[in-house]
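With one protein chain withheld, the remaining protein chains of the complex are depicted in position.
== subunit A ==
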Amino acid sequence: MSRKFLSILLFILIISTGSLAQSNKVKVIKVPEMVKLTKAKDDQVKVINYWATWCKPCIKELPYFVQAAKHYPNVEFIFISLDFADQTKRVNSFAQKKELTVGELYLIDDLDYNSWIDKISPEWSGAIPATMIINGDQKKFYEQEFHEGELTKIIEETLNNN
């Protein structure tokens, strides 16, 4: 084997492990992709939580989402951060610490809030924490902080209706 071939191999290896490690990190998205996340297949249940590192009630309720994500492997958990787009480092370290990596992590990069809040849900005033629970083509929006047991109760009810 030539040295050149080996170094190319090494290069590919480094690149691929790099991207593997990155899969747990927050993905910065724009509005069309965020709207797409609210669509689900017929038998699919999704829980989307809108949060930010600066939002105290969000941080208080996140452990209930992490617990539920572990308990319901068939339910898709998505965390969408409303932090500013140059704060991915802060979001990532927070996500690691709080185990948000059990779900999919996104950050919405669009500060023109009025242009997209209604596209997520007309029921949303824009206050966070906010959560959407999707069961096929049915969507329920919760503009509230969840307390112990409240989230799992709703997920159970959703799964029973499935």
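Everything below uses one rule, namely that a contact is a pair of C-beta atoms (placed from the backbone, for glycine too) under 8 Å apart; a residue touches a chain by one contact, two chains touch by 3 or more; residues count from 1.
Note that in this section contacts and distances are computed from a predicted model.
K.L.:
For the chain not present in this complex, what protein name does its UniProt entry give, out of "Succinate dehydrogenase cytochrome b-556 subunit", "ABC transporter ATP-binding protein", "Sigma-70 family RNA polymerase sigma factor" or "Thioredoxin family protein"?
P.N.:
"Thioredoxin family protein"
K.L.:
Which one touches the absent chain: A:Asp43, A:Asp112 or A:Asp137?
P.N.:
Of these options, the touching residue for the absent chain is A:Asp112.
K.L.:
Using the definition of touch stated at the top, determine which of A:Ile48, A:Leu82 or A:Ile133 touches the missing chain.
P.N.:
Of the listed residues, the one touching the omitted chain is A:Leu82.
K.L.:
In the full complex, which bits of subunit A touch the chain not displayed? Write them out.
P.N.:
Counting over the whole complex, subunit A touches the hidden chain at residues 52, 54-57, 82, 84, 111-115, 117-118, 124-129, 143-145.
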